[in-house]
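Encoded as structure tokens, here's the structure I'll be asking about.
One chain of protein is taken out of this complex; the other chains stay put.
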Amino acid sequence: MSAGPMRMRATLGSGFTDVRVLMSHVMETGQRKDASGQVIPLHFIQNVTVKLNGKTVVEGEVSQAVSRNPVFSFRLKGGQKGDKIEVSWLDNTGVTNKTEGAVA
Amino acid sequence: MLKTLMGGVALALAAAMPLQAQVDIRKETQRWQQMIAEGSPAELFEIEGEDLWKKKQGPKNVSLEGCDLGQGPGVVKAAYARLPRYFADADRVMDLETRLLHCMLTLQGRSREDAARRVFGNEDRPSEMELLSIYIAGQSRGVPMAPGTRHAKEREAFELGQKLFFHRAGAWDFSCSSCHGEADKRIRMQFLPVMSQPEGVRKIVATWPTYLVRNAQVKTMQWRIWDCYRQMRWPEPVFGSEATVALTQYLTVTGQGEPYAGPGTKR
Amino acid sequence: MQMNRRKALASAGAFGALLVAGLLRPVAALAAWNRAAFGAKSAPDVMKGLGVANAEPSTAIVIEAPQIAENGAVVPIEVMSNIPGTTALAVMIEKNPFPLASRFDFMDGALPFVKLNVKMGETSDVRVVATAGGKHYVATKEVKVTIGGCGG
Partner (left out) sequence: MNKHILLLSAAAILVAGCAAPLPVGERPKLAAADLDQLVAMSKRDFRARGIAGMDRVELDAALRTCNLYNDEPPREVAQPLEEAMLKAIPFPAGSLMGDWKRGQALAQSGRGMTWSDKPNTANGGSCYNCHQLSPQEESFGTLGTSLRNFGKIRGTSEAIQRYTYGKIYNSKAYNLCSQMPRMGHSKTLNEQQIKDLTAYLLDPNSPVNK
């Protein structure tokens, strides 16, 4: 399965850079049943990584308890316009996706 | 032993203490609503909707990019904020979804059956109509809502919608006004906006279509009306019918002037 | 101690079964993901799994969350630590079947802050553990999840 779209916005706040990222993912808990009564298997993002100018600054591990179509906000120290931000994720089936952008 | 008992009593009391005594329900639910709106994934669906707008489909194999939403063929900027409105080529008032359906039939040459087969999607697969609507609506961000009010048919639609809003029927004798007619009322713990008054409906019409967190789906105003009638225990409103467009016209005119701030995120 | 080990083994066993079923492919194992902590079924076990069982209460951890959530499918939680030198934050939903919802490491260049949306099955305490200078701190906040009406 290919990964759905991702969106990221990095904006300069007061003293920090606000990074907001949207991810398209089902985040299945493994407890839901489909129309035919079959349990829908666990399927969720496990790892989230934020890089600033190529250097990892946030490393996250998450569970199936994160809501469907996850939204995360992070804050980076200082930062300036044009700084490169990359956010990526990896799910429990090995699917991965990433998005890049510059601080605006 | 006594201490344990006392502890038990204290716990039971705490559990029985009504929530209202502890927290301001209105303030806290509004805070939840505000926080979910700040972290809205609605934008993800706008991207998919834009792809569909540009996708060649139907017997004529053309995209919807030539569709006239009221601002000229292909113009999506600020189009949603000026709907519903009268369209001379169809000689009727149309809301966004009715107009999109019209374009699917006339531009793309699709049959009504094909285009309207699946207007409401589910959490695993949103409908084409929902994705298109959320994309088009997103192109009106910041534009004050200004539906058509000058043409006789636009005025007629408002007046019809206004009458229908208060019209009681269905197995439980409900009208829209049964739940949305009085201020500060709730169903369970959900506060109900007064839709017949500008102050109650302005923020509503300026945030639909919307992402609903309770089912992780993007939903449109046609769906909102459809699902209200379901819960009002009426028969099913026909998608894009005069009744549904008249209600949307009534609500949008009542709430006009508010800058469009959607697509929103709601419960 | 022995008890813990048995629990850890049991949860490893469960994940082993999932691996066999092909639900979790080995590739996921390449990235760090704390199976013991995420597989734990109570907040104390999560804390043991994270190695933060000795966390002490702190008011310098700020948990922003609504006191009432009208739907448990999306409960926004904003967490920030004002403890100098904070390098990690873990978020637990105590009453969820698997309480640990997330944990984040913050390297130089990031502030110890995260906002995320989580699912909550019922009214529960949200427990946050911060790690700073090799010590652990904890704070909690209750979120009530209500029965929905029909609107929207």
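Each chain gets a letter, A, B and C, in the order it is written, and its residues are counted from 1.
Note that a contact is a pair of C-beta atoms (placed from the backbone, for glycine too) under 8 Å apart; a residue touches a chain by one contact, two chains touch by 3 or more.
Bear in mind the structure is a predicted one, so any value in this text is a computation, not a measurement.
From the options B:R118, B:R141, B:R214 or B:R230, the residue with contact to the unseen chain in the full assembly is B:R230. Contacts to the hidden chain, counted on chain B, fall at residues 15-16, 18-20, 86, 88, 91, 149-155, 158-160, 162-164, 166-174, 178-179, 182, 184-189, 192, 196-198, 229-231, 233-238, 241-244, 253-254.
We take it that only the chains that are shown with their structure count from here on.
Between chain A and chain C, the centres computed from C-alpha atoms are 17 Å apart.
The distance from the centre of chain A to the centre of chain B, each centre being the mean of the chain's C-alpha atoms, comes to 28 Å.
Multi-chain contact residues of chain C (touching two or more other chains): 73-75, 78, 115-117.
The multi-chain contact residues of chain A, meaning those touching 2 or more other chains, are 67-68, 70-71, 73. The touching residues of chain C, counted against chain A in their complex, run 18, 23-25, 27-28, 31-34, 38, 73-75, 78, 93, 96-98, 100-111, 113-119.
Chain A meets chain B in the complex at residues 4-7, 20, 22-24, 26, 67-71, 73.
Across the interface of their complex, chain C is touched by residues 16, 27, 29-31, 41-42, 46-47, 50, 52, 55-68, 70-77, 90-94 of chain A.
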